[in-house]
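Can you read through this structure? Questions will come right after.
Omission of a single protein chain aside, the complex is shown with its protein chains in their original locations.
Now for chain A:
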Amino acid sequence: MIVVDDIHVTFGRGTPLEKHALRGIGLTIPEGQFVTVIGSNGAGKSTFLGSLAGDVLAETGRISIDGTDVTRWDTPRRAGLVARVFQDPMAGSCAALTIEENMALAAARGRRRGLALALGGDRRNGFRDRIAALGLGLENRLHDRMGLLSGGQRQAVSLLMATLAGSRILLLDEHTAALDPATADFVLDLTRRIVRDNRLTTLMVTHSMRQALDYGDRTLMLHEGRVVLDVAGDERAGLDVPHLLALFARQRGGLEISDDSLLMG
């Protein structure tokens, strides 16, 4: 369970570029909930995810994960609790390391790394079984460098890596935005499967209203650092993309909806 209590984040305080990125976000995400997050550019989606991951520390307010106050924890310390997949397929894995080395890195997340062989014992077999389940035929390519994989394959492996260390929370930052539509669908299906099988508490930032409503069981809309829409259950089931677009437009001060048609995706 994630409890966020009135967090504020300001970038470049005291400079001409000062940006109040998060202006008091407070919400509770129960264990196992799959939340989709939408909002225009600069709404604070990525900053919000970053504040959960530890990249951005909240100036005021509190964040607790499974009852532990993590407000002051940095990224490596939170990594045992929180797994992430980035938008850029290159960012979430090490291109120069092999697939199995990347998996070994992820599997050690949240515990002390000692001098035991990273790929010793029957670890390699365990990784082979896990990656075979993706159905991409990567089980025979464990020695290949990550950089040889396509963007979709890398995101699929990144998702798998997120599950290796048993963290309960998954943060997805537009993880399909850099993929072609067919690959994006594959990765989204995989996401749904992995979240369900591992019963992960998930936050998925997306630019697509369609995805925001089709996936998960709760949708947040951020605008100028605040949560302006928070729907779940029946209310959410009754929402359609045009409704969402209208709400979206209203938040942006009644701009023409057609401006946002690109976002229908």
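Definition applied: a residue touches a chain if its C-beta (ideal position, glycine included) is under 8 Å from a C-beta of that chain, and two chains touch if they have at least 3 such contacts; residues count from 1.
Simple rule for what comes next: contacts and distances are computed from a predicted model.
> Name the absent chain by its UniProt protein name; which of "Dihydroxyacetone kinase subunit DhaK", "3-isopropylmalate dehydratase large subunit", "ABC transporter" or "ABC transport system permease protein" is it?
Hidden chain identified via UniProt as "ABC transport system permease protein".
> Just to verify: which one of A:37, A:104, A:156 or A:221 makes contact with the chain not shown?
Checking the options A:37, A:104, A:156 or A:221, the one contacting the hidden chain is A:104.
> One chain isn't shown here. Among A:91, A:133 or A:237, which residue touches it?
A:91
> Considering the whole complex, which of A:4, A:65 or A:79 touches the chain not shown?
Touches the omitted chain: A:79.
> In the complete complex, which positions of chain A touch the hidden chain?
Its contact residues with the unshown chain are 53, 75-77, 79-80, 84, 86, 91-97, 101, 104-106, 108-111, 113-119, 145, 161, 165.
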